[in-house]
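Here the complex is missing one protein chain, while the rest keep their positions.
Chain IDs A and B follow the sequence of writing; residue 1 opens each chain.
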Amino acid sequence: MTRPATARWSLLLFVLPALAIYVMFAVAPLVSSVVMSFFNADRTLGSVFVGFENYIYLFTEPVVSARFWNALVNNIKYFAIHVLVEVPIGLLMAALLTSGALRRSEGVYRTILFIPATLSVVIVGFIWRLIINPLWGVVGFPLLGNQMTALPTISLMGVWQYVGIPMIFLYSALLAVPNDLVEASRLDGASPWRTFWDIKFPLIVPQFGLIVILTFIWTFNGFDLVFALNGSAPGPNYSTDILGTYFYRTFFGSSGQVADLDLGATVATVIFTIMLLVTALYFWLVQRRLRAHTV
Amino acid sequence: MRRISIGVTTGALVLGVSLAAMTSAVMAQSVTLTLGSWRTEDLAVWQDQVLPAFEATHPDINVEFAPINTNEYNAAIQSQIEGGTGPDLITCRPFDVNNEWIGRGYFSELDGLAGMANFTDTAKAAWTFEGHTYCVPVAAVLAGFYYNVDIFNELGLTPPTTTAEFIAVLQAIQDSGKYTPLAMGSADSWQLAYNGLYSVGPAYWKGEEGRLGLIDGTKKLTDPEFVEAFKAFAAWRPFLPPGQEALAYPDMTQLFTLGRAAILPDGSWNIKQVTSTGLNVGVFGPPAVEAGGQRYLQEMPDMAIGINAASPNQEAARTFLDWVAGPEFQQIYVNTAPGFFAMSNQAVTYDNALAQNFADLKTGASLTPRLALDRLSAGTPPLDDEIWRLLQLMMTTDTTAEQATQELQAGLESWYGPQKGN
Partner (left out) sequence: MTSLAGYKPKPVADDRRWTAERVLVHVILLGFVVLALGPIFVVIINSLKTTPAIFGGPFSLPTAETFSLDGYVRVFTRGNFIANYSNSLIVTVSAVVLTVLLSTLAAYALVEYRLTALVPILTGLFLIGVMLPIRLGTIPIIKIMVAWGIMDTLLALILVYTAMSIPLAVTLMMTYFRTVPTELKEAARMDGANEWQTFLIALPLVRPGLAAVATVTMLPIWNDLWFPLILAPGKANQTVTLGVQQFVGQFLNDYPALLAALTLGAMPLVLLFTVFSRQFISGLSQGYSK
């Protein structure tokens, strides 16, 4: 074992470069934005400390708060569709890839199925807009123009793009399942279906949980796809507005709306707090239990 | 082996960083002004025509046109200026958004600029704040109706002059079964307002009379003239293409330029795109309410240029703006960017026939800017955004003109002083 003094010094030397860049260019700017949420910019007085006034405004002003709750609910749906569609399909792909039925083609499938994840949203938005366009595309129904279907449609575009990510996480987890267990189950006469659910899946539950919570973080940080398709006041009737676009519109304004930096910082702090609470709760309640269960 | 790979890694890194540093060193020339704009479409106009003309007479000043996509323009400019940087010259949005920027101290004041004498107060109004002007007006845009002349000839139609004629024309095209009457979709809600309601509406609310009435609180959106205007716009709905709920602005242009739709309600700024396929295109203005009635036309102060208060090149920037305010610039700009109209009080001729047609529509028409951008959108909820949203609802759901105007009025009353307690 290294001596404590050496350990402390080495720790500092090794961690410092990463920590310095991370703190300087990510943590510090974010903290100063959070601080901003407790101030109000005033044309004559400069910034004035206002305590929780911005937060009170956010949750009591009728239009502002109604749009916030709308965006939060939409974001929950956006997350739910990803979890209910993207993760299961990713799992199915991973299960097929590791089913033992493939030989050389395994690598080819794996690479191809991941390709959409490497595309930028500019392309993804453009492709799908064209494909589902009622005039030139394959779908006659105005999917993006209907309040009921617009959000699920955009979510499914996101699923199309990112399904490779849960696939690859779960795939690599399945690869690590010891072969002798699988073989034993097979010799017992279990079907591949039973083998998967009885032997393999229980072993990858922690990774499955991890990809669910990462999907939560990614969808609650979501912005690009909605913005690329529907701009910063995503319609129809804000039915595709999620927290990311709500924040953007508040912080930077839109062509018809004046920007409000302090309120924007407030919105972002609230979003971050929600994510932190849910993630912490998850790790505290679920992930810990899952690990304890499987170890 | 291990050492080699680390050496290679570090080498690549150093190379990357030093290349990055070199690129920035090249940029650090004496007086190069950057001009921020949301008109990505105009890159060639500025690069090949406007700026060379300026640089020919001002060899010591270089101007670089640096457009940002419309969607991200406000956000990018705000972030950069709040951070203490940004382009030397900023293209100014009209009215409320720009007033907010002026209030935050983004611009240098231009009161003493000689070229400002070329503009009337009306022309400067969209960029004047508390009595001072901060941007040199560049161009105004008009909105009207492009029509496919060949289709009109084939069906024996003439451009309508009254609301009744307009609907009759749309019906005739519909009945022919060959073409979509109106190339319009509801996915981009801004253009329902800018190219739709704000075009046909002024005939009902009597242009400036109605607009200023809303601003000073003597009129309400629930007044009959506004409700009628919303109804006149809603009457378009049966004539839109199938699936219009999900059609975006580029789809509309495409539908029209491919010759599949007869009429495109659009702004003058789209002249180039609309004529790009060599289509035989004409233009007519918004119809009057009834025969012999007053015609109205939307003339929107659209674009102006101001100086970033944080720019180190104030003198050069003023020199450039003085040139922009003069006749040479106006003449070049309006003719290389057809569809943008000079705002100065000096005579300008338009080479582009369609642009000239648009300009001719002004004769005899009463001009008015977009309804809700001046003062009425400086609070929450902003009236302009709300109009976009409710027009979209009217075109895609069963929301009526009465419901829409009621909701708009309630939103406006919730924050706008002169409308409170009416």
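By our rule, a residue touches a chain if its C-beta (ideal position, glycine included) is under 8 Å from a C-beta of that chain, and two chains touch if they have at least 3 such contacts.
Remember, predicted model here, so these are calculated numbers, not experimental data.
Trainee: Out of A:Val73, A:Val122 or A:Leu281, which is the one that touches the chain we can't see?
Mentor: A:Val122
Trainee: If I consider the whole complex, including the chain that's not displayed, which of B:Glu72, B:Glu109 or B:Asp322 touches that chain?
Mentor: B:Glu72
Trainee: Which candidate, A:Ala71, A:Ile168 or A:Val226, sits in contact with the chain we can't see?
Mentor: Of these options, the touching residue for the absent chain is A:Ile168.
Trainee: Which chain A residues would touch the chain omitted from the figure, given the whole complex?
Mentor: Per the touch rule, chain A residues meeting the hidden chain are 1-2, 4, 6-8, 10-11, 13-15, 17-19, 21-22, 24-30, 32-33, 89, 92-93, 96-103, 105, 107, 109-123, 126-128, 130-131, 135-138, 160, 164, 168-169, 171-173, 175-176, 178-179, 182-183, 186, 192, 207, 217, 220-221, 223-224, 244, 247-248, 251, 261, 265, 268, 271-272, 275-276, 279.
Trainee: Can you list where chain B touches the absent chain?
Mentor: Considering the whole complex, chain B reaches the absent chain at 2, 9, 12-13, 16-17, 19-21, 23-24, 26-27, 34, 40-41, 43-44, 64, 66-70, 72, 76, 79-80, 82-85, 250, 253-254, 257-258, 273, 276-277.
By our rule, only the chains that are shown with their structure count from here on.
Trainee: Roughly how many whole angstrom separate the Cα centroids of chain A and chain B?
Mentor: 35
Trainee: Across the complex, what residues on chain A touch chain B?
Mentor: Within the complex, chain A contacts chain B at residues 41, 43, 61-64, 129, 132-136, 140-147, 227, 231-233, 235-238, 248, 251-259, 261.
Trainee: Can you tell me which positions in chain B touch chain A when the two form their complex?
Mentor: Chain B reaches chain A through residues 70-71, 74-75, 78-79, 82, 93, 96-97, 100, 103-104, 185-190, 241-248, 251, 255, 372-373, 377-378, 380-382, 384-385, 388-389, 392-393, 396-397, 411, 414.
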